[in-house]
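Next up is a structure, given as structure tokens.
Every protein chain but one is kept in place in this view of the complex.
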Amino acid sequence: MDFNDTPEEARFREEASSWLAENAPTDDAFRALSPLEQAKVWQKRKYDAGWACIGWAPDFGGRGASAIEEVIWRQEESQYDLPANFFLIGQGMIGPTLMAWASDEDKARFLPQLASGEEVWCQLFSEPAGGSDLAALRTRAERDGDDWVINGQKIWTSGAHYSDYGVIVVRTDPTVPKHKGLSYFYIDMKAPGVEIKPIKQLTGDSDFNEVYFTDVRVSDSQRLGEVGQGWQVSLTTLMNERAAIGGSFGQMDVSLAMSVAAEVEIDGRPAMEDAAVRARIADWYVQEAGLKYTGYRSLTALSRGALPGPENSIGKLVGAPKMQAMSSYLMDLLGASGAIADEALAAKAGIIQRAYMGAPGLRIAGGTDEIMANIIAERVLGLPQEPRLDKGIPFNEVPTG
Amino acid sequence: MDFNDTPEEARFREEASSWLAENAPTDDAFRALSPLEQAKVWQKRKYDAGWACIGWAPDFGGRGASAIEEVIWRQEESQYDLPANFFLIGQGMIGPTLMAWASDEDKARFLPQLASGEEVWCQLFSEPAGGSDLAALRTRAERDGDDWVINGQKIWTSGAHYSDYGVIVVRTDPTVPKHKGLSYFYIDMKAPGVEIKPIKQLTGDSDFNEVYFTDVRVSDSQRLGEVGQGWQVSLTTLMNERAAIGGSFGQMDVSLAMSVAAEVEIDGRPAMEDAAVRARIADWYVQEAGLKYTGYRSLTALSRGALPGPENSIGKLVGAPKMQAMSSYLMDLLGASGAIADEALAAKAGIIQRAYMGAPGLRIAGGTDEIMANIIAERVLGLPQEPRLDKGIPFNEVPTG
Amino acid sequence: MNFEFSDEQQLLREQARGFLTEHCPTSAVRAVLDGDQDWDAALWQKVAEMGWTATVIPEAYGGLGLSYYELAIIAEEMGRSAAPLPFSSSVYLASEAIQRFGNEAQKSAWLPRLASGECVATVAMAERAGRLALEQLETRRGGSQLSGTKVPVADASVAEVAVVLARSDAGLEACLVPLQQAGVSVEPVLTFDTSRGHSSVTFDGAEAEVLGETTLNPEDWESLLDGAAVLLAWEQLGLAETALTQARDYALQRFAFGRAIGSYQAIKHKLANMYVKNTLARSNAYYGVWALSGGSDELPLAAATARVAAIQASTYAAEENIQTHGGMGFTWEFDCHFYLRRAKLLSLAIGSEAVWQDRLVSALAAQSAAA
Partner (left out) sequence: MNFEFSDEQQLLREQARGFLTEHCPTSAVRAVLDGDQDWDAALWQKVAEMGWTATVIPEAYGGLGLSYYELAIIAEEMGRSAAPLPFSSSVYLASEAIQRFGNEAQKSAWLPRLASGECVATVAMAERAGRLALEQLETRRGGSQLSGTKVPVADASVAEVAVVLARSDAGLEACLVPLQQAGVSVEPVLTFDTSRGHSSVTFDGAEAEVLGETTLNPEDWESLLDGAAVLLAWEQLGLAETALTQARDYALQRFAFGRAIGSYQAIKHKLANMYVKNTLARSNAYYGVWALSGGSDELPLAAATARVAAIQASTYAAEENIQTHGGMGFTWEFDCHFYLRRAKLLSLAIGSEAVWQDRLVSALAAQSAAA
């Protein structure tokens, strides 16, 4: 075992690092742009130099890089304070779907624009009544000549308001079993009848939207896959979700816990010396280090050409509850001050509280804790699925409460 | 709120306590008897004085006492170092079943003998392939004239080897759905073809038996309930299980934890001063006190004439995992010495280790943790059952793996 | 054995629940959480008219002279509705402090107005991050003047007077300080539960009088906190019960894969765990209020046990109620988050879980030693 690059990896890292050193934006004019504009400028700069979507084929704007090269590129990029990435879902999840299912014409039309950041895409799958049961979606599309007419509502759509295009799964036949009556389209987010409303989360932020569809017309030529094949197409998108989302646990790590425990006192001694505090910190570190080294093992596998597997589900399953428990406990250590969200008064409390309020979302988004545990049990350990009461039953006859 | 008896309760307590003071056995001759003999002598003495099965009707040997009087009697009895009770299952579970389902003749024949301890009964329900799915039992009974012929195997039978009679549920029709093909009999445990083998548990003890049936003949007159009604009859027995079994967590309580923590040192200070140890003790105390006061609330309800409900399931669900966690942690506190089971060398370690090895059994016996949680969810909170794949299907067509 | 509330007390519970269902629906909580107000002043007025602020204040001072049993019942219902009121500050803490530590003049001056609800009071303890250390307080009294900063102080923005924990050359003192005076500045402080106001309160030579005109025995202050811990436990239990009810109702009504999510063991067992924790918390709260009512010397142990159990039950129920609701539970629009905020807020007040675990074990050791 060693943590060094192979010679090829080292050469690639050097190339990436040199380019970034020369091209990463730092000037004030750039910083004055809006976050979205900054992201677009930076993405275009990368694209022009061949550093956008590097895993994609050159025809689509990439350079056919390997999985481990993508990791190295991300590692190097993360050394810089770069603009927020508005393209994760489009490039991470929708790009691969277009590659697998779109016509050659559409691929040539859309993929380079997606890679260059000139067009932003969003994903319209979830619905209010769906939740973990994604395929129970009810948004309808009805055929009308060469068009389809869409009515319904989607939810949890990130970036709907600044997206140019979206991919959507809709029900085109409610009389057949759930998974068989779906079709998949790409749509123009500026089309008439598309209405976007931000959702306010319990954190007070609005990272997601509801999107309402009222008689939205979409051409049959914008369909990906056959009519009724929408679920298979969505699986292509969803299989790439892990890569695109990943767990972000912000600054809620053991080093924050250590610094709080060093500053706060218990009975006149630093909390850091308290055995109960130490036991908690140790347990969190075991989880944090365990995830980090699990990542190293995955990278090693990637570097040897393996594909990432469902075992990566443990990152969020461990990390999100840990974030909740840790932020709760650190507030406890702060005592009454732990309630203060005012960063001027209690800088760390602000971070910790955002984490506590955000953690419930992380335990749900992209698959709840319970779904993640199911995935591990079924796909890694090979345990059987639960009996499915909705199997083989026409969608419009499935019990809905 | 007050913890005192009502005047009626106080009178009853006084009566019970006076009788016990005069009659509780203390002499050496008595102590020289075997445990079973001691139990039988004591039970007969109670019976003769009207203190056996006090909740039963006088016709059956009781005195028609109320539920709260039964509790008071148990409280008073527990003040004495009395023989182990070999009659719990017979008197607690089988007596009420006979009352509900047996012929008047059988009631008169068996109940007083059961109350007096002259005859001991055991219960033959569980089977190796059954587990939580009790009704999936496979022991067959086939009609032969006025008799039935039983073949099969039962398991987890307490006291089979010293019992005179047993109650047994068998499958009399495998071609109808699971619950509908069962019948319930009482049998003579000394009958030809009944073979009893003790089961060695992981603790090394043998508290249970396997009982094998080879062509055991039982008269149709020993049937309780109709042919095919065995499940309903068993429910009467099982409904009384909680009362008969109850959680016994031995000496594994917070006071033991306090005494270990007072004796063992961490970094030159008593472990009792260690914050991590204190947090554990506090949590266990919260559970222990919470169960105790939940018991007080149940007693109050009993005292007002209510029946005990499924909410009492929490005793074992909380107590058994606590016993496992506490014994594990106390061994940790003892360090390498925690492995010593030799009581001469480490008196408390012996107790703690028996608890750690016994706890897995408590988490399983009389309903696993998982079944207990189901009971609370379904019967207390009203959540729906899981879909049942075996519902309405002939027993011999239900998948068995 | 009678370990249950009396019929009259049960009637009070029904009445209180009915009243709050009508006058404190979740829309009322939401209005304060979303708005600029630090409380629901109109609701306070109604609550005072019900006599709830007067519950345990002696009749001689204009109160109802009822027992802590009645107050515990009201506390549970306050928690159930997550009422946006300074009830815990004014009733469990400040009124109790004045009643326990005040001299006759102070009690006569303040208790009748606290009983009637026309005056709201609070208690100011915390000065900095970490556990409250009575010997390290930096708020000082000299003569009739008090100086120092207390932060956060719950409900200070709506209170007329505060009981301020301070030190003088003589030792620890509880000072009575009217907040509308030149020497006091009350600045709002943002917390994660804006359905209750919090402030930073700075005293700069503020006029203050010492409760009882004497120093305070730290054990007496701890005993005040024991009482508050029991009442807060009842309030937290109310929150926990609402969270469990919401989760159960949602689990029955929400379907996934053709069946109610409440039929899945992951959800079933989560709700069973909530039920178990709530039951333990309730039974321990019973014992706590019994010990508080009778002035039992078991109060320190009973109070700490009730508080730890209530903290564990309420935070678990609040967190897992959101989890049961999935994405919808994470929206501002659903009410689930009210209970998360309030459960955590109350867990941080008067010392958090570890503080009370520690107190519990000390009380247990003392009780064992005495036995």
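In order of appearance the chains are A, B and C, and numbering begins at 1 in each one.
Criterion: a contact is a pair of C-beta atoms (placed from the backbone, for glycine too) under 8 Å apart; a residue touches a chain by one contact, two chains touch by 3 or more.
Nothing here was measured: the structure is a model prediction, and the numbers come from that model.
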Chains on display which the left-out chain touches in the complete complex: A, B, C
Option from B:Ala16, B:Cys53, B:Val170 or B:Val264 whose C-beta touches the chain left out: B:Val264
Option touching the unshown chain, where B:Gln38, B:Gln287 or B:Gln353 are the choices: B:Gln353
Touching residues (missing chain, whole complex) on chain C: 264-266, 269
Sites on chain A contacted by the missing partner chain, in the whole complex: 1-6, 9, 68, 254-255, 258, 272, 275, 278-279, 281-283, 285-287, 289-294, 296-297, 299-301, 303-304, 311, 314, 317-318, 370, 372-374, 376-378, 380-387
Sites on chain B contacted by the missing partner chain, in the whole complex: 126, 128, 131-133, 136, 155-156, 199-202, 204, 263-268, 271, 276, 324, 328, 331-342, 345-346, 349, 353, 356-357, 360-361, 363-365, 368-370, 373, 386, 388-390, 393, 398-401
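Assume only the chains that are shown with their structure count from here on.
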Most distant chain from chain A by Cα centroid: B
Euclidean distance of C-alpha centroids - chain A vs chain C, Å: 40
Residues of chain B whose C-beta touches two or more other chains: 275, 278-279, 387
Set of chain C residues in contact with two or more other chains: 252, 259-260, 264, 267, 354
